[in-house]
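I have a structure I would like to understand better, so I am pasting it below and will then ask my questions one at a time.
What you see is the complex with one protein chain gone and the rest in place.
Now for chain A:
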């Protein structure tokens, strides 16, 4: 573990903003919310934040991105698949968002290679920061994602005048090369441990009443509990916001766009979500998840059971974004999980 003075860290980031070939982005306060955005200066960083509106997923799998271009070349079409290597230096990622990115890595790089994601991810440098504040809808401690010892190039912990820095990768180590850093003292190492083990868990007002390891089983047991899903989704507007703000949601749609007046164009993919009404529809007016309750059930089953079965991860990292951004004020996974647990308990008695 290294230690860097805060002014020195800011100077390092400013130096990267001017010299790194990549864009340097970081958490900033836009007046109403915290957001990841392009950094003009390290002084704009707001690393004591509770949660950002969108996760850094937006840099690895943008809301809309071109994945294919085509043009007519004398009657033959030329197709060119696109995978931009426009990685970023991302500063200030909370541990739960790093866990979400690790989950996406497993799917989009290790299992089913997705070139547009892979190139951006492998060209990005992730600088995490241990949490100093939590939103009132977050429950990451219960999900085991409030701290992490992997998934980052560098991980900062605020020690007042200095940052303690855990180095996760060689690229992270090299990133620090030009900075004035020193080795952490035993006391500083202990302080980081204390923060991770005692301070961070206390930041959360909300908690799960059971171990998340039970979640796949609890969901499976409640698959046919339609009364619950119907009751839960009664006020839902099917706007899909919970999908859009989720750091582990990765469903997408592909659209073909013609450049008007030409025989050229492109295919772009955009975020899509299983809560949207026509997500599971097919030609001929058939919709395989027509009811809002069925769509909610699918979203939860996918997060806590299906993805666990396939990839071994619970795809909910307890950030609480779906809850805080929900237009109808119904999306609250912590509440859903606890109620399902209570139903399972009542059932067992």
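Definition applied: a residue touches a chain if its C-beta (ideal position, glycine included) is under 8 Å from a C-beta of that chain, and two chains touch if they have at least 3 such contacts; residues count from 1.
Going forward, contacts and distances are computed from a predicted model.
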Legend entry - Name under which UniProt lists the unshown chain, selected from "Glutamine amidotransferase domain-containing protein", "NAD(P)H-flavin reductase", "Ferrous iron transport protein B" or "ABC transporter permease subunit": "NAD(P)H-flavin reductase"
Inset, instruction - Touching the absent chain in the whole complex: find that residue among A:102, A:115, A:158 or A:343. - result: A:115
Inset, instruction - Taking the full complex into account, find the residue in A:159, A:176 or A:251 that is in contact with the omitted chain. - result: A:251
Inset, instruction - Can you work out which residue in A:11, A:46, A:68 or A:239 touches the chain that's missing from view? - result: A:68
Legend entry - Those residues of chain A which, in the complete complex, touch the missing chain: 67-68, 70, 72, 75-77, 79-81, 83, 107-108, 112-116, 223, 250-256, 258, 263, 265, 267, 269, 272, 274, 279-284, 286, 288-289, 294, 298, 301-302, 305-306, 309-310
